[in-house]
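One chain of protein is taken out of this complex; the other chains stay put.
Here the chain labels run A, B and C in written order, and each chain numbers its own residues starting at 1.
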Amino acid sequence: MSLEAQGLCKRFGPLLAVDHVSFSVADGGSLGLVGESGSGKTTIARIVAGLERADGGSVRVDGTDRGVHVRGRAARLARARQVQMVFQDPYLSLDPRLTTVETLTEVIALHDGGTRVARRERVDELLDQVGLGDREAAALPRQLSGGQRQRVAIARALAARPRLLILDEAVAALDVSIQAQILNLLADIRTQTGIGYLFVSHDLAVVRYVTDHVAVMYRGRVVERGQTAAVLAAPRHPYTQLLLASVPRPGWDPTAVAQARRALQANNASEEPS
Amino acid sequence: MTAVNTAAPELVRRRLGGRLRGAAAGGWLYLVAAGLLAIVVLVAVLADVVAPADPLAVSLSDTLAPAGPDHLLGGDQSGRDTLSRLLHGARSSLLGPLAVVVASTATGILLGVWAAWRGGLVDWLVSRSMELVFAFPGLLLAILAVALVGPGLTAPVIAMAIAYTPYIARLVRAAASQEAAKPYIAAYRVQGFSGLAVNARHLLPNIFPVVLAQTTLNFGYALMDLAALSYLGFGVQPPSPDWGTMIKENQAAMLEGAFLPSVAPGVCIVVVVVAFTIVGEGIADRVARREAA
Amino acid sequence: MNVLEVDGLTVVLPGGSHRPLVDGIALRIGAGEVVGLVGESGSGKSVTARSALGLFPARSRVTGSVRVAGTEVVGLAGEALRRLRAEQAAMIFQDPRASINPLRRVGDFLTEAVRTNRGWARARSRDRVVELLGEVGIADPGAAMRRYPHQFSGGMLQRVMIAAALAVDPMLLLADEPTTALDVSTQAEIVAILLRLQAERGMGMLFVTHDLELAASICHRIAVMYAGRIVEEQPADRLFRAPRHPYTQGLLAATPTLPSATGGAVQASGRLVPISGRPLSLTDTPPGCAFAPRCPRAIALCTATAPDLHSSGAERVACHRADESVGAGG
Partner (left out) sequence: MSAVAGVSRFVAGRLVSLVLTLLATSFLVFSAIHVAPGDPESFLLRGRGVSPEALAAVRTQYHLDEPLPVQYWRWLSGVLTGDFGRSLQFRQDVGGLLAARLPTTLWLVGYATVLIVVAGVLFGALAALRPGPVDTTIMVGSTVAAATPSFVAVIGLSAVFAVTLDLFPTFGNGEGFADRLWHLTLPAVALALSTVGLLARVTRSAMLAELGREHVEVARARGIPPGTVVRRHVLRNALGPITVLTGLIVAGMFVLTAIVETAFGLSGLGSLLVQAVTAKDFPVVQAISLLVVVAFMVINLLVDLVHPLIDPRMGRHDSRVLP
């Protein structure tokens, strides 16, 4: 299966947050959607997930339009099995009253039904897949660390057996040592299950480790796209170049970056006086 | 918006310190208040058994009798036993507010969640009608009801249930919108759960403690308002015992130096309302602590 | 002369069941020097930075010594502490939006310190602040001063914070994750401004961050913290090239990098090397090295006794096995 987004538009008041954005994710592929705050990347993620309605354009999964309003349980579940989502903040993305097992069981009961034993087996399978043990299985979210919560959130998303997983800044709130664990986990899951990723991030270095293709967003538009390695090695659009130059490293010259940013902004301001 | 990783440590510390103090001080106070309320409820239920005398038995020889072995809290204007009247009076004094908070909380939750979840026109309609009701203070609406229907508890209770609804509905709407914006609710929607299921199983249980805290506080307010109505002669009608009515009946006796018949029901009202305040704030504190954790 | 000298700083919370927030910190910053303090959340880096202003957690027990330009901060209170904060050291915080009173004009915030602490007249403090706003790159400072914080972007507010910090001509500037809440290209601008002003004024700067690469690219020296202790300190380029402590090595290997970077932390498969396990919580109090449970090179000694911070030349390392192999671990 594949995801096709065509000419997506979304306006919030006077702000055109998403401006004719198109992209596709191949079956089992992984697309990085990169940009800074306000670039429209999270809005796109929410549109694809069905949490937000686009003002224009379409999102198709294997040819079926996700923009159509669905009624009824079967249609809802079918949509849920197309796309699932993992959110940025591990502290707010789990119901605080439910243990890990309860959280997962509820989703499995909805999608698989099955006997208690079968559900429990599936829970164990998922816990195993994301690397959580018995202690974490019985714990409430507040008893878990940020990294563990994010593993629970990933397991919950996988419970519906989706074909595509949207990861919205899914590692941004984690400490570096934990972030690496989750990034590796995500790579493993993709290898094992053949699931596709739409990986939304502000961090080019992180995107490099989980995506094959990347689309760079700036002010609601995609300004550059291509294979991740190629874009990172030889960025063509000045904004992509700025983004890459902004990442600190030894020998880094913040003054030059600041100048480049001002130049880009001045350039943009002269193009569209708003 | 959440800060990326480090909260200011001094702030964390203050919260932690507050929690420890809260557990020590709020803990036992909360238990005492809850215990007291349980006793009051028990007394109200068992008033026939525990009351030493008939609350309606008039005895002119005991008029304004001082406290003593015959009448532990003395006699009132008509020589009725003050203690027995207090114990029986707990019934109407608690039942009225109970009806008010149950009805207003149920309606408020329904309207608030509905407005927050649906947004748009529904939200606008609910918010505007709540604003309309909000302009009528509870006591005024109750007095209006009495003016239309005549004295008694029923009309004021209905009127006050209506008047209290906006407070709950606003609170629920705000809490539910805030909760609905959290990613875990979005996650359940993406999972394919119906709106009803998400609300009933996840959103409501998570905001319920906040509502419960407000409801408990409202019980105290409703008790004061209904007692005030009885005091004005619009609520519970004499000779039925009620704390508000008792104060009205025996106010004149104060000028003769007989404080007990009117002061005792006053003390009962204050103590019960204080207990409701402590329990309500105890619940609110627990919520705050859970959020901070 | 050192603008900051920290020795044996230990901060313990009341209650007793916790390990110290920071434990035996020693740190020096000379005039004109930029020192990085790197660590993950809960490592104690913010507590250390705040100690220079006497901002200790309420009711905590503080031992050791913190001297700012020769003035001892531990035990300092009242007017003397206020003067130190008003004249010697200034701080920039992570979230500028939370740091500025949202109900008052930006101009009030900027001039408040010089007006209340130095008794400057309105016109004089205004002139000073206008000049500073120009230095941090805010166009039309006069108009900016009349606006409210919510009318600025995060990057602009952080510039306002910097201008406010510099208004009192501090000798020591404490920057606590000043760019964490900002976009990456904005981060470059803020860092550029900070470094330029720091160099022009010869201030000492403590730069607190969780980003080792950022610290490595702008600091002279870096101290790495883990679970309330400094585990390693080296000149920035050396730390980046030849980390001595397994935690620093692990941190570098776990950090995603761009292809142009020469870090060499990426293996052929394009995978990161994470540090296993998770950071200590405040209630964990292991007897030995705090990093031992996650350390690939831990031996029995590591879980039994905590290593001291040994210095040799410009570097300091707290690891029992630091001398056995230099460079990449394992």
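Convention: a contact is a pair of C-beta atoms (placed from the backbone, for glycine too) under 8 Å apart; a residue touches a chain by one contact, two chains touch by 3 or more.
What you see is a predicted model; the values in this text were computed from it and never measured.
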Taking the complete complex into account, tell me which visible chains touch the one left out. B, C
Consider the whole complex, including the chain that is not shown, and state which of B:52, B:137, B:195 or B:239 touches that chain. B:137
Which one, B:146, B:161, B:207 or B:236, makes contact with the chain that was left out? B:146
Just name the one of C:12, C:74, C:98 or C:309 that touches the chain not displayed here. C:98
Tell me, which residues in chain B touch the chain that this view leaves out? 8, 10-11, 14-15, 131-132, 135-137, 139-140, 143-144, 146-149, 164, 167, 170-171, 174, 217-218, 220-221, 224-225, 227-228, 231-234, 244, 247-248, 251, 254-255, 257, 259, 262-263, 266, 269-271, 273-274, 277-278
Omitted-chain footprint on chain C covers residues 50, 53, 55, 82-87, 90-91, 93, 95, 98-104, 112-113, 116-117, 148, 150, 164, 168
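FYI, only the chains that are shown with their structure count from here on.
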How many steps does it take, at the fewest, to get from chain A to chain B if each step moves to a chain that touches the one before? 1
Measuring between mean CA coordinates, which chain is farthest from chain B? C
Averaging only over C-alpha atoms, locate the centres of chain A and chain B and give their separation in whole Å. 46
When the centre of a chain is set as the mean of its C-alpha atoms, what distance in Å lies between chain A and chain C? 31
What is the distance in Å between the mean C-alpha positions of chain B and chain C? 50
Within chain C, the set of residues that touch 2 or more other chains is 40-41, 210
In chain A, what residues contact two or more other chains? 175
The answer for chain B against chain A in the complex is residues 2, 4-5, 182-184, 186-194, 201-202, 205-206, 290, 293
Which chain A residues qualify as touching chain B in the complex? 46, 49-51, 73, 76-77, 79-81, 83-85, 87-89, 91-97, 106-107, 110-111, 142, 153, 156-157, 160, 172-173, 175
List of chain A residues in touch with chain C within their complex: 36-37, 145, 147-148, 175-181, 183-184, 187, 202-206, 208-209, 229, 232-233, 242-252, 254-255, 257-258, 261
